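Structure below; questions to follow.
A single protein chain has been removed from this complex, and every other one stays in its place.
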Amino acid sequence: MKAARFPLPTGRLLRFAGAHAVLLVGAAFMLLPFIWMLLTAIRAPDEILTGGLNPIPRSFHAVENFSAALQQAPLLRFMVNGVIICGGILIIQLIVAIPAAYALAKLRFPGRGLLFAAVIGGLCIPIQVPALPIYLALAEFGLLDSYFAMMVPFFLSVFAIFLFRQTFRGFPDEILQAARVDGLGEFEILWRIVVPSALPAIAAFSIFSIVAHWNDLYWPMIVIQRMDYAPPPLGMLFFANSETGASYGVLMAGATIITAPLVLVFLLARRRFVQGITMTGIK
Amino acid sequence: MEHSLELAQISKAFGKTGVLSEIDLAVQPGEFLSLVGPSGCGKSTLLRIISGLERQDAGQVRIAGRTVDALSPRARNIAMVFQNYALYPHMSAAENIALPLMVDRLSLFERLPLIRHLSPRRKRIEAAISGEIGKVAEALQIEPLLARKPGQLSGGQRQRVALARAMVRQPSLFLMDEPLSNLDAQLRVHMRDELTDLHRRLGATFIYVTHDQIEAMTMSTRIAMLDGGRLAQIGSPADLYERPASLTVARFIGSPAINVLPARLDPQGHVILGTLPTGLVVPDGMAGPVSLGLRPEHIRLHAACDRAMPMATLRRSEHHGADRLLHLDLAEDRQTGLIVRIPQDETGQFQPGETYGIGFAPEKAHLFDASGLRMATRTVPARIGAAA
Partner (left out) sequence: MTTLALAPAVGRVPRRSRPVREWLAGTLFVVPATMLLLAIILAPLLCLLILSLTDYEIGAMQIRWLGLGNFEKALSDPVFRRAMGNTLLYVALVLPGGVILGLLVALLVHGRTRSRAFYEVAYFLPVTATLIAMAAVWQFLLHPKLGPVNGLLKAAGFPEMAFISEPSLLIPTLAVIGLWNLIGFNMILFLAGLTAIPRDLYDAAEIDGAGGPIDRFLTVTWPQLAPTTMFVAVTTSITAFKVFDTVAVLTRGRDGSEVLLYAIYLEGFQYFKIGYSAALTVIFLAFMLAFSVFQAFQLDRRVHY
């Protein structure tokens, strides 16, 4: 029996090609800075100054540029600071937000509506708004220039509360009731039953949080004067200002070092992250 | 007369897994054909191929005598009702019903937001359309619901709006994919009546997918059963019930399901159940194992213990209104359960825990070979048959 196969219609073929054409142009635009950063980071200074369009470096200067970047500024120190700050913020955000979100989603208690309204309102208030008074308070207690100063405004993430509440709300009440009948306390229910089921959402939020605080410039710029505590972006700012156009290669090497960790994290966690966002049902 | 729908050698595979193979089917105008079969057997896929939502790998689809393989779903002049209704949630019921007509009669520009107000004839056409919606709504008794959005309708009401959207273009072929499966039991029975009624009034051809054999039995003029991607049998509900072409069909049609007892053929072609001849003979059959199918209502229980009958112990007896279902365990080495249907007024004679003899009329029995296909039989006088 000979099968009558359908040819791929030309209309679909055209649409396929069109979509790829648009997407590839866009992707080139998105990736151009990364590519140029890498290429410049391995170029010799004289080659950079001639300003050629030639993408392939004529001489390989990576070792010089990267070691110069690491010597001229304590980049590794900045990154360690970044890890400490992001880790500290994330842990406390989760400890604070998860129980609150569970209570808002599944428990009845006085003031629940009010608290939820405050959370929604808080979503529209970025750090820049309470920055002044918090700064004054930290200065008053002599707490500026510390890890604590950099972390404290972010201990509460209303976004996390909102996100987790949305996720927990979908959790079936029957299971909670069964657990209560079995004699589990609310804390145990939360910790042993609800949280494990929400791990993808928690992972997605963690990426949000780490990306936001690894990259945050505004707040560190305000509370940090001493380089010892500077997180990567602030360090990068010091670094960029201390340099002149002549050593773009070194600057780009520095930018590569600071950008690399998050890019790697995303590449490794991409599928989980996209899943997590879909699961939380942000919309 | 021209067939309303004709499928010739339709095959379809998703990647490497074959779903449908060489399906042939011809449907007369005005028929109500049910497609049944176990879950995952390809019913929805076949329906989607007919509608044009999916392309077959091989074979042809003809609708009203016209080959439609190259046509879009819209050009095939069919309507489809989906399992979960697929109503557009942001449009009112009236707008949902109007959509197919709008697309039909207005150009793309006349449907675009803002730009559409430029068209001089749009108002007139829309008025005509809303007249037609009114008629369809009246036929389905949903006029009071027209302004509501799907979110404000109950399941049954949504179902009716979906039907109205299908009807409004007056297609000759209706495709329905388990349209009642999301309704509760009572509403399902009610909508079953309404659909049958609608089918009679419209005189259109219905292709109706269901995995509920009662729906198929009660509503259809014919039933096509798919199994493993092939057409296992097609025929009237009575055909499928009385002469199932295979063990799968026999098991699928009928509730409670048919009893299947392991039996064997002796070298003379006699069907032997346990050690006893059944009175069934396969003319030139090969010796070997076979399956004997007995509908629950075709088994007789005998209190008087005749040693030449298979024995079964009554485990439980269930009240089913006019009937009673008796659950028995076959005695001897077999673990096989057996279900027997008897009229309510005969129940007094049977007590749980007691053992009874099994009898049946051989002409009511169905015989299937080792591969599950129906075998032709004739009857000879024999003790089990005689006892019935």
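Here the chain labels run A and B in written order, and each chain numbers its own residues starting at 1.
Note that in this section a contact is a pair of C-beta atoms (placed from the backbone, for glycine too) under 8 Å apart; a residue touches a chain by one contact, two chains touch by 3 or more.
Since the model is a prediction, treat every value here as computed from it, not as a measurement.
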Contacting the left-out chain in the complete assembly, out of A:Ala44, A:Ile84 or A:Leu115: A:Leu115
Touch with the omitted chain, as defined above, among A:Leu13, A:Val80 or A:Leu132: A:Leu132
Contacts of chain A with the absent chain, listed as residue ranges: 15, 19-20, 22-23, 26-27, 29-34, 36-37, 40, 48-49, 51-53, 95-97, 99-100, 102-104, 107-112, 115, 118-119, 122, 124-126, 128-137, 152-153, 155-156, 158, 161, 180-181, 183, 185-187, 190, 211, 214-215, 217-218, 221-222, 232-233, 236-237, 240, 245, 248, 251-252, 254-255, 258-259, 262-263, 265-267, 270-271, 273-274, 277-278, 281-283
For chain B, the residues touching the chain missing from this view: 48, 51-53, 72-74, 78-80, 82-84, 86-91, 99-100, 103-104, 108, 111-113, 149-151, 165
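By definition in this document, only the chains that are shown with their structure count from here on.
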Chain A and chain B, separation of their C-alpha mean positions in angstrom: 54
